[in-house]
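The full complex has more chains than appear here; those shown keep their coordinates.
Chain IDs A, B and C follow the sequence of writing; residue 1 opens each chain.
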């Protein structure tokens, strides 16, 4: 099993039960999550030594966030304590043509104000095989972008494979700023994950003929874009999940990968959604799992797509399906028959 | 923003959670609702000055009903206090081919036994732009029918636009009685809303070729019926929502409108249902909103259909989606993609 | 109304709410159920005198299981008290391509260790019209198999109609042992219910061309198999429900019956699933109800299929839909329109 490091923000997620609007609800379901933390949980769940690097406030809410990760076997020894607050996101789960609604309250969080001095990257990356980050972390503050680059340098200095999930968040930064910061960070990256919107907003590439709200996908433009990305940044693999939003309740879900030579489109699943937040993170987690274990790119992609399709049926940010469940689905049984 | 008056009954709704049958349930979800109250909430939610006129018992249950409306910005200054009880309806939410089941316990309610003396219609309608009622109010008791006509006369005396939602309830009165009472009240009405069953049972018109249980609709008969209705009662608009009940979980949802000259059928939505009670009321609310703001009849209808399609995804009787959400859907984005 | 005896195990069912995984859940929904008990509830619910014969521990958990049945009008006068424990099954309800997961903890239960001395079969079958058991009961222990045969002999001695639901459970016994025990018991059976897997694993018949995970069904093989079964065991009727597992959320549901002369395939329903556990038992309950009341085999089958299609929308093991609800669906109204 590999030693895999992720770094980023963990937030308190407050969601309304039973499709309620915020104004109706007198209780919130409590979960903890965040792009990189979710990847760490996936990897720990498949048996890898997953480490999460972050900073949380030194209060019971910060401790609860760490406990939530530790419960799922994520090593939190390198989570710094201090700062002002744990970031929050509020979630109303949508249905049918009503979209899920996310309200962020993440400014001033401990990780957004952390500095390089909070982390001993030399110790963190000692013996590690893989480092994963997302485009969210450098977006949360200028200092977080600096910390991210410091981590990347340290990882590269030890020859560790680096993956990124571009994950553009328009409420955190502009496309212009994202491109300025992220283009620089791409020099450290081996494996680049990002959907069509990310490629455009974060790196400036635009696949032609894709209308993200129509639910229709055109694979035709992807290979060209992917090729340009590899040409420019030297990635080993470029990967995109492909979501077809029929509605908030039903999505098509597949992915494609390109290694500079071959372009591969996975099997597609039509998923009835329980909770789609964290779906992309579970895809990254599955992909890293597959690649880190030495699967070929097609097998890794199919594992990632099946894993993340299953995530859509699990409440909360974390993907908690077992490796065996993923492999059953990869093996072709999507019947959902009772196991007994 | 318009001042809009609605008058009718507000009930305590007791529903079983999680698709339980009544006999299984040891807790009931508590909501308050009723045809006209639901319309008032929609209108307040879009920013109009919505008033609800009714009578509730002078006890904590009556107060709770009022508080529920006030929370959503409905003005309850003209709700009288007194009488015996708040009406109740029990609800089992259905799924798939199992229909939702409603058990009414609404006899002897305060509003059913209210008299004209409970309401100062002159004050109520002062400065008002619109008055809306439904066929439920005159059905709940003979005295309620009298109160309804008194309200209509007062509204008309002030030149206020009047709308009705015919809403036939077979457990409250016979088709014969409905036709006798309602035909008389139609003289005060400008805008008439009612589906195919209402038109037949309440006013005696029957669209040909419609089988309400088959889920199939034939638009062909509607225009003729609408024309007859306008010929007879002089309505400015006749409108019907069009529900295709594929199952208790999935419905087709659209509407049509006729102004004596043009017949228009809206876009159709296929909705995955969370809670369809109040769907028709949210349609009326959206339509009144559109017409009162001076939208043309097509735009008003599309707003009403989109608003009420979204209502099907909200638990409880009230439609709590924002004007912006409705307009996004009217604008063509039904993808349900997460907003973040 | 008929007096109908069922015998088997009743278990405590502990299920996670809201599609949670076991590891996430800090509360379990409590239900009680088991193949034969579920059939008894169906029959009591349709108005028959349903008796359940079993053994439960003499503690509050055993008492709670009995109370759950008594609430639904099942006569428990012949449930023995004693032994070690009530069997448990843990349930995670699946969604989309994630299957429901059942973890059994049923060894050492009171009924698994009960003996013939615990039951006065002469009294139990006095005046009875029908006896139903499933392939689960003889599977839970060798002594339970003995008790089952003793019951069957007593029932046959009184000329009572006997039905079986083959219900193969691979976690309880091997196919070889199942065939050895069950083939012997078939001599007492008049009505044999079992799907394609049961027929193969329990009795050794294999319908050709059926792939249980693909969700596709081929009726072509069924009639031959059924004929062989009747030829070998002299059943009056052989019946199979036909489940097409599109996913854990959506199934096709129909059934076929054969009486040695005519093969009949029922109407098929596409069901949106709330809780599919107990679906097969509700089918058996509906079928026994129909046959015991003298319906012809087609009418009985349609009643059973409609009843069990509706069960898929009820949480818990028990089918609680009314006879009227079933008859409405048999009559062709699957629209799920609100009843009010």
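Rule of thumb we're sticking to: a residue touches a chain if its C-beta (ideal position, glycine included) is under 8 Å from a C-beta of that chain, and two chains touch if they have at least 3 such contacts.
Everything quoted here is computed from the prediction, not taken from an experiment.
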- Note on the structure: With 3 of the identical chains in place, the whole complex in this file holds a copy count of 6
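Convention: only the chains that are shown with their structure count from here on.
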- Name, by label, each chain that touches both members of the pair subunit B and subunit C. A
- Message: If more than half of the interface residue numbers appear on both sides, call it same; otherwise different. Which is it for subunit A and subunit B?
- Response: different
- Note on the structure: So, in whole Å, the Cα centroid of subunit A is separated from that of subunit B by 44
- Message: Per the contact definition, I'd like the list of subunit C residues that touch subunit B in the complex.
- Response: 17, 71-72, 269, 271-274, 309-310, 312-316, 320-321, 325, 329, 332-340
- Item | Residues on subunit C engaged by subunit A in the complex (per definition of touch) | 18-21, 23-24, 94-102, 104, 169, 171, 212-215, 245-250, 276-277
